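Below is the structure I would like to discuss, written out as structure tokens.
All protein chains but one are shown at their positions in the complex.
Letters A and B mark the chains as written, and numbering starts fresh at 1 in each.
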Amino acid sequence: MATVSIDTISKRYGETVVLRDVSLSIGDGEFLTLLGPSGCGKSTLLRIIAGLEVHDGGSVSIGERVVDHLRPKLRDVAMVFQSYALYPHMTVAGNMALPLRMRRLRAWQRLPLVGRMLPGTRKADAEIETEVSRTAKALGIGHLLGRKPGQLSGGQRQRVAVGRAMVRRPAIFLMDEPLSNLDAKLRVQMRAEIKELHQRLGITFIYVTHDQAEAMTLSDRVAVMLDGELLQVAPPQEIYADPDDRRIAEFIGSPKINMLDAIAREHGLVDVAGTTLAIEADALPGTPLALGIRPEAFQLTEYGGTGALTGAVRLVEHMGSDLFVHLDLPGADHPLIARLLAERAPTITPGQTLHLGVRPDRVLLFAPDGRRLRPRRDAVAPVTSLREYGR
Amino acid sequence: MSARHFVHPTAILRHAALLSSGTLILVPFVWMLSLSLKPPGEIFGASFSLLPHHWYAVENYQRALTSAPLLRYMANGLIVCAAILALQIAVCAPAGYALAKLRFKGRDVIFALVLIGLLLPHQVLSLPLFILGYQLNILNTYAALIFPYVVSPFGIFLFRQFFKTIPDDVVHAARLDGLPEISIVWRIMVPMALPAVIAFSIFSVVSHWNDLFWPLIAVRSEELMPPPLGIMAFRNEEAGNDYGPLMAAATLVVLPLVLAFVAAQRWFVEGLTGGAVK
Partner (left out) sequence: MKNRRLRSNRLMETLAAWVLVGPAVALLVVLFFVPVGAVFLIALTDWQFGARTLNFIGLANFREVFSDPGFRASLANTVIYVLIVVPGTVLAGLLVALLIESGKSLRTFYRAIHFVPFMATLTAMAIAWEALLHPTIGLVNQTLGALGLPTANWLRDEATVLPVLAAIGIWQNLGFSMVLFLAGLKSIPRDLYDAADIDGADSWLDRLRTVTLPMLGPVTMFVVIVVALRAFEAFDTVKVLTQGGPGHASEVLLFTLYRESFEYLRTGYGAAVAVVFLVIVMVLTLSQARVMDNRVHYQ
């Protein structure tokens, strides 16, 4: 068990900057997810932690130890690869035993044929075998030990890869998109198993994915990365509800967050899409702002005017319990999407004019440079009353 | 971390090892070239040097070109290789297309025949082919050098494999445009299969330019000999101990392919090893 601390890591390939001064500390036993679109540097960061890649600047510590100059095998980390990277010529048992054999047996003991006859080999091999089969049983692959990876299904291979990482009880468990080669159904199932595994082992997990659902469901904290930069590290709920940066707000959530052009005014008001919302913006009057509203933050209201957005319905998508309503707002170049409970919004048809009330405490304001503008504390109270007033 | 910018000792070892093995590989070429530049006195002298003291290249190459009809040999090689290649493509491309894209009775049997043909070592067939050539009264002509290779099982196989990767829709579209099957082969499939055509051409030309076994059987007159046979004859009757012109002749025979190889390395490697991989 160990903490991991990453201190101003930078990395470039030729002219391309892959990581820009990334700093991060990960607690003992924490499940941390590196989340970001492909090419954002998350896998590179993981590989730097593992020691598979050499960074250009900064330093990585595991526990209290700086590991910058240590080879991967001395860092006490295990890794599950996207392709699983199982050795196709070895059985499942052989695959899982390899990390133990490499550590516990000397080079001459690992020689074919001769090795078995050397003192100590048999005993060590027997121990390894016991541990491998114990781990395999725990993962439900005990009956597969004699098979080769080529004879296994995707889910079974995934378990073997996890087993190979688990069997030597590493201090840190690294996973690089471990679920992306599975079909959707299996992915959900394995996701739950990984969560369970983390709870059972209680060691530090660092998990790389581009899939927000995985990040949200698995993690204690999510670290969102974009273009080689670490934008925010926070628990999943906070990343969703209280993002630090416009890019995070836009990356997380499906359907995507609605971004509207707005202008700050005096007295805690913001002009947006032909209406005025009572939101205390920490910006000078006249500043152009971006106003983000999650699709589920809307409520149907009967009247338009202050505190509500009004537009014509372009399209209605029925999703079962929810409706996605696409609404054309005056002056907006793309439609707004609202997610409404189906039972509350029985008969919405295209062409109809709709008023959507907005809870100001669920509105996210962003400065022109993408920085989040948080509301002042004292601004919260009048907001609710205004909404009541609007009805 | 910073060590990356310096040349690693293992990299130096790698270069040292590969340069020495590469040098060893090239020794016969270098020696051949070196002797082809020297006068007899230096070749048979006791001292050794790579470059001649007295350049004798002109004399050697001149003798190689005059006392043996070397240019004739090379023209023969060119004629024979070109004829073989043209006929092979003319025969194999349509067959490969039919096997890849058409459904008909007997297709699997024909493909099995092609595969068996692929396994047969050609030298085994030489005796009956010799008799056949004798019966047809074409021994000791260009035709004798060409006819055994008119059809190439490897060519059919290669074209079939490549045509199979071209989507059926291309064929359907061409048919809807009113192209007859034979035009589909020549105007659609072969141009699309250009990489396979190039690879096969290199394979075919290199094999037949270098072949000694069959020409040895098929022709006797000097004016029909392809380069390998010609240079062998040159050595046997002429040179005995006259190494300079002999090496000059050998250099000239090897040169065209080596130059082509240098110019199109990737294609050569692909064409010559692809033949074995499939």
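Assume contacts are C-beta pairs under 8 Å (C-beta built on N, C-alpha and C of every residue); 3 or more make two chains touch, one makes a residue touch a chain.
It should be emphasised that the depicted structure is a prediction, and the values quoted were computed from it without experimental measurement.
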Of B:A68, B:V114 or B:A144, the residue in touch with the unshown chain: B:V114
Touch criterion as defined above, residue of B:L129, B:A143 or B:A174 at the omitted chain: B:L129
Candidates A:K73, A:K137 or A:R362 - the one touching the absent chain: A:K73
Sole contact to the chain not displayed, among A:G150, A:G286 or A:G331: A:G150
Positions on subunit B where the hidden chain makes contact: 10-11, 14-15, 17-18, 21-22, 25-29, 31-32, 35, 43-44, 48, 91-92, 94-95, 97-99, 102-107, 110, 113-114, 116-117, 119-121, 123-132, 147-148, 150-151, 153, 156, 180-182, 185, 206, 209-210, 212-213, 216-217, 227-229, 231-232, 235, 243, 246-247, 249-251, 253-254, 257-258, 261-262, 265, 268-269, 272-273, 276-277
Missing-partner contacts on subunit A, residue numbers: 47, 50-52, 71-73, 77-79, 81-83, 85-90, 98-99, 102-103, 107, 148-150, 164
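Following the convention adopted for this analysis, only the chains that are shown with their structure count from here on.
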Separation of subunit A from subunit B, taking each centre as the mean of its C-alpha atoms, in whole Å: 57
